[in-house]
Each structure stands twice: as C-alpha cells, then as structure tokens.
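What follows is one structure encoded as structure tokens, with my remarks underneath.
Yeah, one chain of the complex is gone here, protein chain that is, but the others are all in their spots.
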Amino acid sequence: MNMTTANTARLLITCEDKPGIVQAVSSFLYHQGANITALDQYATEAQGGRYFMRVEFELENLQSRKETLLQTFSQNVAERYEMHWRLAFVSDLKKVGILVSKVDHALLELLWRHARGGLACQITQVVSNHEDLRSAVENFGIPFHVVPVNKENKREAYAKIDELVQGDDLLVLARYMQILDEEFVSKWEMKIINIHHSFLPAFVGANPYKQAHEKGVKLIGATAHYVTADLDQGPIIEQDVERVSHDFTVEQLRELGQDVERNVLARAVKWHLEDRIIVDGNKTVVFQ
Amino acid sequence: MNMTTANTARLLITCEDKPGIVQAVSSFLYHQGANITALDQYATEAQGGRYFMRVEFELENLQSRKETLLQTFSQNVAERYEMHWRLAFVSDLKKVGILVSKVDHALLELLWRHARGGLACQITQVVSNHEDLRSAVENFGIPFHVVPVNKENKREAYAKIDELVQGDDLLVLARYMQILDEEFVSKWEMKIINIHHSFLPAFVGANPYKQAHEKGVKLIGATAHYVTADLDQGPIIEQDVERVSHDFTVEQLRELGQDVERNVLARAVKWHLEDRIIVDGNKTVVFQ
Amino acid sequence: MNMTTANTARLLITCEDKPGIVQAVSSFLYHQGANITALDQYATEAQGGRYFMRVEFELENLQSRKETLLQTFSQNVAERYEMHWRLAFVSDLKKVGILVSKVDHALLELLWRHARGGLACQITQVVSNHEDLRSAVENFGIPFHVVPVNKENKREAYAKIDELVQGDDLLVLARYMQILDEEFVSKWEMKIINIHHSFLPAFVGANPYKQAHEKGVKLIGATAHYVTADLDQGPIIEQDVERVSHDFTVEQLRELGQDVERNVLARAVKWHLEDRIIVDGNKTVVFQ
Partner (left out) sequence: MNMTTANTARLLITCEDKPGIVQAVSSFLYHQGANITALDQYATEAQGGRYFMRVEFELENLQSRKETLLQTFSQNVAERYEMHWRLAFVSDLKKVGILVSKVDHALLELLWRHARGGLACQITQVVSNHEDLRSAVENFGIPFHVVPVNKENKREAYAKIDELVQGDDLLVLARYMQILDEEFVSKWEMKIINIHHSFLPAFVGANPYKQAHEKGVKLIGATAHYVTADLDQGPIIEQDVERVSHDFTVEQLRELGQDVERNVLARAVKWHLEDRIIVDGNKTVVFQ
C-alpha cells in the first residue's frame, strides 16, 4: 500500500437538497486538513430535490484517524442535513465474489483485468453451478467452488452460496444463468451487479440473439445493473451497443454481443469499486 | 440530367437461393453491354435459403432501351429463377411526400438535406394536421397542405391525404403524431418510413423520454422503419444511439434524442432513395 | 427573460491549487444566499497543480446585486487565492458574429439550431468574403456583410471586419477559408472558434479528403478549437469521427466529413455559450 492510497478516502452523500451543503462538507474537510482531489455533485431539481455528492480527498495519517473522522463528520455535518452517507477508505480493498455458469467471456474479462491491475479489489472466489470453468479460474490462483442448483435444492443451494460469500462486499453475476433465490436477493440487494444483453427494441424470453436476428436489429448491446427483486430491472449502471447488419448470423451476433457484455460489465464493476455510483431509487448517479 | 445519371440503373432481386444466379444476371448484363458498377448479394443460409441481390450498372442509351431491357430480363432471367425483382432508373427521381405534425426537427433535416443536394428525390409536398409549420415549409418552395384529423373525420381525412399523395412513391412520417388509418396503411404498406425514439430497454406508452429519465438509461436512440399494420413494429431500416448520463434533464434527453432521430431518419430515407433496401419478411436487407 | 434565467450566474475560476478553495467559494455563495445548482472542479495534479472550478448558482434579485457581488467576491475570495475568474450572468446573452466563405453546412447548422432555440446567444451578423450565402442568411433575418479579402487589401479588410464585429463576444469561423490577419488574431485570441477536418493520421495541406482517400483511412473526423497565432493548433474544444470504408469516394468522404464538422462545431459553440470551457495554456477544461 503506497502513501497516496493509505491517505485517500471517498465520501458519498445523499440527502435532501438544501442551501449550504457544499459549504458544510468542504469546511469540515478543510478544518481536518484534508485536500479535496475530486468533487462531484448532482441535484435532481434546481431547488428542493434530492442531492448527491462524491468527494475524494487526501488526509495525512488517515489510517490512525479513521474513527475520529467518522464520528466527527457524523455529529458535525451528517446529522444536521439528515444525510445518508458513507466514507470509503481506498486502502480497504473491496472483496468481490463472482458467480458464473458455463460461458466464460464475462468472467475472463474480469479475471484478466484484475490480473493486470485494472480492478482495485480482491477477488475472493468464483462460484459456479457447473464444473466447466474450474481450470480457467484456478489458473489465476483464485478459489473455485461448485454449488449445483436445481428446483429441489434451490433454498439450500443459495444458503450454501450465501455462506461462501459471507465476507464479500460485492457479487458479480458474470453470466450466471440461474434465477436467484428471493431471500438471497433481498439480503444482497444493490450489492450484486448483473450483465445482460440489450437491444432496441427489447426482446424478452429465450434466445434473444435469435429474436434480434429475426427482427433485423441494426444495433446490439448490453446493460449492467444492480440486482433487485424485480429481475433484470434493477438500476442501470452502464450500457453500450455495437452496430450490426443484415448479414450477421445469430452466432456472429452472439459473439459481438459477448464483446459488448464484457466491456460493459468491466466498466460497471470498476465504477462500483471506485465508489462512483450512488443509487437513487430506481436509477443510478454515476460520477465519472 | 447528366450522362451518368441518365445511363445508370439498379436491379434488385429476391428469390430462392439456387446455383447460377450471379452467373445468369451478370451474363445477361454483359451481353447487353452494361458495365456493373456495384454488386451486392446476401443469402440467408449457406444453401437453400432466400437470396437477395443489388446490381448497379451503366448502359449506353439506357433511356431508349428501358422497355426492351425490362422485357428481356423478365423473359431470359427472372422467370427461370422465379424472381421478385425491380429495375430502378436513376433518372426517374422518386416523388416523396412528408407527413408532419408540430415538431419540426425531422422535417427540417430532410428539407435542408434536400436543398443541399443530399437527397436524390422530388419532395412533392408536406402534409400536416396543424398549421404551425407552414412558413417553415413554404420557405423551401414546397407546397404545404393541412388536413386536420380527429376521431370523427379519420376515414375522410385519410381519404383526403391519400388523394393528395396519389402520385408519390414514398411517404415519410417526420414525427407525424397520428395513428394512421388502417386502410391507408394497408394501401401504402412498405412505402411509408417512420422514425421513433428507442431505448435500451424499451419504454412503451406516453412520454418515453420521461420514462427513460426515470429509469436512468445511459443510451438514448432512434429507429427508422417501414410502416406495417403492426404499429411501430415494421421492418427496421436504421438505428442509432447517443450516450447520456444521470444529469440529463428530460428536456435535454428529448433534445439529444431529436438529434439522433433526424440523423437516423435522413439515412433511412437516403438508402431507400438509392434503392439499397430490400424487405425480407419482417426485416430489411440494406446494401450499403 | 424568465425568473430562472434572470437569477442564474456562472462563476469560472482558475488558480493555483491550495487547500480551502471549495470551502472559500461555497461559503461565500452560502452567505450571499445563493443556491449552487452545479459545481465542477478539476486539478491538474493531486497536490500543487493548477485548479479550475465552475459553479452555477441561483440568487434572488441577482439583476440588482451584480455590482456588489462582483466586488465582494473579488475582495473576499479572489484576491486571497490570486484567482483568474469571471462571473457570467445567464441573462447577458452573448453576441456572436459568424465568418463564412462559400460552403454553407457549418453556417446553416448554427443558424438552424439558433432558430430552434438550441443556442443561447444573439447572432449579430454573418460576414463573408463572398456574396453566395446572402439569401440563405437573410432568410433567417440576420444581417449579412461582404468583406472581400485578397493579398493586397488584407490589412484593411480585417480592419473593416474588426469594426463590424466590435460589439461581439465570440466569433465563429464556420468554414471561413481565409488565413486571418495576425493583428486581428492577436486581438481576438481565444475568442474565435474554428472548425476543421481531422483524420488519423493527420494530413497537412490542400484537399485533405483526397489525401485521406488515397491513404485509405477508416475514420474521418473534425476538430473544433480556439484560434491562436499558431494556425489550426489552438486549444481543442471538441472532436468526433465517423467510420468510412474503401468504397467511399472523395465526394462521399467530404459529405460525411461535413456532417461531422457541423455537429462538432455546434457542440463547441454551445459549450462556450454555456460558460463550460476554461482554457488552460494549450488545452481546454470542458465541464460538461
């Protein structure tokens, strides 16, 4: 851990928009001796809406001052404005568990970017309902667990997964082709990122690339989102598309779609790890 | 009309895929003395699917040989392969009527591109259900007709419009905010191009930009398509998107969405005018 | 002028990065009773670099408090941090003069967007070295002046133009194909926005689209930048590209290139009008 990392923190705030918030937060940090290195804010309305703020700052001897900082901010600023807030210390690497089935493109993109230093986290494990990707994962020195899931054992299977990922901060569904257990979802709400294909217009149901092919779409895309009880409908984090033409086969659509999926998922995970995302009801505020 | 235009034609073919089609068509043109300047083909399957072809060629004295050419091709080639086909002469400028309501962005893009020579057609008229855009249209020297439409007069109104556009080859709905009369649609099927907003995921119903805003989409887009009885579901011609973020207001989404709409519509109309599109059931083959 | 516009201002600041700037500015605005509606900042280094800030705020009765506000901020904040700064009142519509030669695509994009309410400024006039575009401009109700330029009269011509645009805040070169007079440039430095084609790699000299065609580039683009003494090398505001293929003719490259040019120029002008750009030496900080 270098000095910059050790002394860097990120403050994320959500509250009702009132005059003086920027002033209050920046005064607090100033008097602590902090140096603001990034500040983003967003209000849903010109006046009287919801207010969101992300401040990244550096503070000497941050490691030994964590507790005091949390307490002081809570008492001096947060309470006054009734803020929902959290302070993330860059030195506290987030722990990430990945769930996957048999298709490897999204998983490998994450493992590879992580191996090259592009994702600031600890990947604790990969959990799958199939054996297929064991060696691909273990090659990266990452533990691989198989938890088969079927109609009969669903409750137990997710209890088992829940136990495995107990210490994780974030779960990533890297093409995990099972509908999650409701109880599991409710416990992990907004802490799971999922990726799925997306098209204009949308196609619901099985074999979406085949549907897109039959309909002759000219763009295929992907959406990364947080998982909520309403399957595939949680707050959108990132989306992207690629252009296609009539002579793409279903297989070529799928191949290109997978390229989009892995890039979109990688960006979404990266932003989450960098504490750039605040969820606002059914949508996200992404401070880039 | 310059010499190139006068002597240029485009042959569009759809048929069952069988060996020898390219050979038959290219032999025919070769023996006529034609010079092939562009040739595109597409087959839905490696073998035994549907086959599509577009050939652009130049032929001396084309103007006086039109009839013979049509007859000879029909007898010598088209019948043998049971082709659906048409021969478009570049000198026969297509006649285009535009339908619009009150919003002008899509209309003006077309009028402007046409004025600058970017759309090879004759814009015969603009028909609207409102007076608002009369001077904008008449400034371009193009006739403007108002045909009010409401629940009571729907049938008559579309009879009136049908009469106005009788001589037209193509109708463009440049944000025409009326649901077309069924009889009118069935008469003009595949001869009407419409533009509408599109998102990932799709939002149905009123005020789509507001819905997209509430859902926090990261891309907004537009789709140009041929009109069929199934409203907003006809074969897609072109699509595009632009990236947005959480801090776009509904109004900014709409503004950017309109920019996408006008570009997508302009491209779709251009490709139609250049005989680049063949409809294949519910999708298009676009030879670019 | 509606109430929001009348009471909205934008503060743009450049200074050495020191602790406490956000605190000082936000405290100042808080004590004036202002409501911050947007705040962006950027520092070139984590510590000790240059610092840039844009704050948009609303303040009741702003119109009658302008002078006081300027003075107080200067004394209480700006001097302490040795800021370069300016306060822009949204109600003070910027005056824009456009220079153009014979090609109309960039000019018309601006006039059209302005006519539709998309550019918050007053277009005072169009100045050209040719008569060609007079009616196109006068149709929009905007004065059109012709100032012919040649080797012999260059100095006088630019003195004449300088006189015409005396009251303007910004000049836009919308494909003005003359090399500006040095004296004129030095007087208007950073107050002129230019648009030119751009490619990967770059092509210098005449007929760039022909060069790009010969070289077989796969992307063509455009760059909007502020004009400095070093022709075509001033700070870049915006860039974009479109994809092309081997079968684009020089003419088609030019046509598509013009579409890119007009969009890029329109965005650059819009951002300037919204006080989103701060020039930092040879580059721009664009707060979007």
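Labels A, B and C are assigned to the chains in the order they are written; within every chain, residues are numbered from 1.
Operating definition for what follows: contacts are C-beta pairs under 8 Å (C-beta built on N, C-alpha and C of every residue); 3 or more make two chains touch, one makes a residue touch a chain.
Because the structure is a prediction, the values reported are computed rather than measured.
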Shown chains that the omitted chain touches within the full complex: A, B, C
Sole residue of C:26, C:101, C:129 or C:198 that reaches the chain not shown, by the stated touch rule: C:198
For chain B, residues in touch with the removed chain: 4, 19-20, 22-23, 26-27, 29-30, 33-41, 43, 46-47, 58
Residues of chain A in contact with the chain not shown: 104-105, 108, 112, 116, 118, 139, 255, 259, 263
Absent chain, residues of chain C that touch it: 42, 198-202, 214-219, 221, 223, 235-241, 245-247, 280, 282-286, 288
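Here, only the chains that are shown with their structure count from here on.
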Overall pattern in which the protein chains touch one another (line/ring/star/complete/other): complete
Per Cα centroids, the chain farthest from chain A: B
Separation of mean Cα positions, chain C and chain B [Å, integer]: 37
Averaged-CA centre spacing for the pair chain B and chain A, given as whole angstrom: 42
Residue list for chain A, restricted to those that touch at least two other chains: none
